[in-house]
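Removed: one protein chain of the complex. Kept in place: all other protein chains.
Labels for the chains are A and B, by order of writing; each one numbers its residues from 1.
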Amino acid sequence: MRDVSIIGIGQVEVGEHWDKSLRELGYYALNAAMRDACIQHIDSLYVGNMLSGELTGQEHIGSIIADFAGLRGVEAVKIEAACGSGAAALRMGYIAVAGGMSDFVACMGVEKMTDRQGNTVTSALAMAADGDYEALHGLSFVSINALLMRRYMHEHGYTKDDFAPFAINAHANAVNNPYAMFHNPITRKQFTESKMIADPVSLLDSSPIADGAACVILAPTAIAREFTEKPVRVRASAIATDSVAVHDRRDPLFLEGGAISAQKAYSAAGVGPADMDLFEVHDAFTIMSALSLEAAGFASRGKGVALAQEGQIMPGGRIPITTMGGLKARGHPVGATGMYQLVELATQLRGEAGKSQLANARLGMAQNIGGSGATVVTTILESSF
Amino acid sequence: MALMKPVRPVGIVGYGAYVPRYRLASNEIGDLWTDGNAITPVKQKSVPGLDEDVATMSIEAARNAMHRSSGVAADKLGTVWVGSESHPYAVKPTSTIVAEALGATPHTLAADWQFACKAGTEALQAAIGFVGSGMSEYALAIGMDAAQGRPGDALEYTAGAGGAAYLVGPAEGAIAEFEGSVSYVTDTPDFWRRQNERFPEHGGRFTGEPAYFHHITSAARELLEQTHLQPADFTYVVFHQPNAKFPLKVGEDLGFRRSQIEPGLLVNEIGNTYAGSSMIGLTAVLDIAAPGDRILLVSFGSGAGSDAFAIRMKKTVDHHGTPTTSDYVKRSVMINYATYSRFKENYKLN
Partner (left out) sequence: MEVARFWRTTGQRYQLTGEICPNCGNKIFPPRDVCPTCEHEAKTAYTFSGKGEVYSYSTIHAAPEGFEKYVPYTVALVRLQEGPLITAQLTDVDTHEVKVGMPVEMVTRVLREDGERGMLVYGYKFRPAVASPR
């Protein structure tokens, strides 16, 4: 198996791109990543995407984007694992390069969500849940997270306001991320007074849906230096699954898929949570940050929120999370999100995060979650320069 | 006309009521359409929630009936019959939905009955024949409605929702026994709804004397004559209840006292539940009747006809934790006219 590195990264601003189509967004991110890697050719393109069919009326987007980018003929496929599609695309690229099947692979996440509105998007997102046993009963994706948050509060004795630090930290960290959707810091008071969406989940517990695309170029570490001064090694990429429906989980408040994928990744990289300098969590909702921190071993059961309350998730804390804004403030273009996490992680590890730059960021992890925890992709990256 | 009586004795083995929990006060309607000048025919009426219809209400009433039967298995049901004038589908049986929910499928005779407000009692009468002839051990007959009244029309005050299910079986071991029944019908168009119309039409005061009163008194008198019984032989009498006045008046005409009528008179609390109306009145009486009590049940369905039954209580009901009719009547949440309009889907959302 070959060692694999990221030799280029690219992204477009997360937001409402009224004037750009899905293929354009994908192309811009791909082009930016290829320019960053100084390459004109790739062997394969893996496009992570969840809802192109439902929201833009277009499937088969591997070929669409490859052709639009002037790469007609290249191997290109769509990878789908709900909100975990982005990092799942990286996992596929990683397998291809590590296994020696391809040398230069573009792994992309792209989502175009603003062409459709309101309950059409709500319904589309609910497809990440169990169609016959959750969505058929009228559950929205927000409400599934609300069920988890309510039970978490009940079992561990937290109030709704105790989740504020996750949102406050995310917004503070997005202020200097030029690609983030929001650049406004928020206060505890704003969080407390925020509009309720699905009790106890309020607007400021929730990440905003948006358009976006992000991309990384993978190559064998052995030749990475020929293309970049700052290669970022992929130390591990692991996917694990759990039941799609929350009611089928052995313990709804424990992300078994998150724990398994984290353990696989730790074991592949020969590291543990204590070695991490930062952790990009999948903060689609504040409750997911807490559950991800616990599943990945950064906090014990029920202590994810306490960790945030202690300020340990902020820059300078024990484990800084959502360092460029996270899903909450950078925005959550669902199938692209996992790739944004990795581009941001790589940016930190390359020391290029500007005012958001963490001191001594050498080893970092991202956890990208599909559904309410049914697919969890853990990726560990390391500076290798 | 001969008394209808089965070859072998037949009785009520189980029964169950259902009333949705929402209520609309008559003055909510009167304030809106008459500036408070209406003479309201009832105090309030029941209103189904947005997720309720004749199928769901029938399922609950039928489950209650099965529950009270102490152990009749659903696959022993020879019939699952639903009488209603508000079947959820114009074409597609309600009864198969109910049969499936009960676990009575596939070997059962599922059918929907339609005869305005007597669709339930005619199913009940047929069930007596079905069991009494030995065609099956048990038969389920339901009368249930989610009645529609045109906004502003007199019927809007009373068009309620609810009904009851009866598990008919051998008289041996039954809660009550059917002593006999009669049916009395004529072609009297006092009330109707054409195929593609949402709301029914009615003949105003014509619905009274030539329709309701004539058919009920004719059927009741025939039954009394055939059974050689007098009004005084009955502890309770239940009539179809389109408003609070008619059943009391028809009872008086026939020689019944208010104390015989009132225990089964629910219309002031739940409105007119159409095919469910006299059927659920009877459940309220069965809940409180003592062994030996005799009950007269007379329905009325527009179009028109009445079925009359003489019923004799055989034992005190063991509810097995099943909600009583009174539990459902008391379970009430008042709503305003705006919410009512929403529940009736009078607002166009898209």
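As a working rule, a residue touches a chain if its C-beta (ideal position, glycine included) is under 8 Å from a C-beta of that chain, and two chains touch if they have at least 3 such contacts.
Owing to the predicted nature of the structure, the values given are computational and were not obtained by experimental measurement.
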Q.
One chain is left out of this view; which of B:K5, B:R150, B:R193 or B:H319 touches it in the full complex?
A. B:H319
Q) For the chain left off this view, which of A:R35, A:H137, A:R188 or A:R301 is in contact with it? A) A:H137
Q: By the contact definition given up top, give the residues of chain B that touch the hidden chain.
A: 20-21, 49-53, 55-56, 59-60, 88-89, 97, 100-101, 103, 319, 321-324, 327-328, 331, 333, 345, 349-350
(Q) Touching the absent chain: which residues on chain A qualify? (A) 118-120, 122-123, 126, 130, 132-140, 142-143, 146-148, 150-151, 154, 196-201, 243, 245-248, 250, 252
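Following the convention adopted for this analysis, only the chains that are shown with their structure count from here on.
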Q: Starting from the mean Cα coordinates of chain A and chain B, work out the distance between those two points in Å.
A: 59
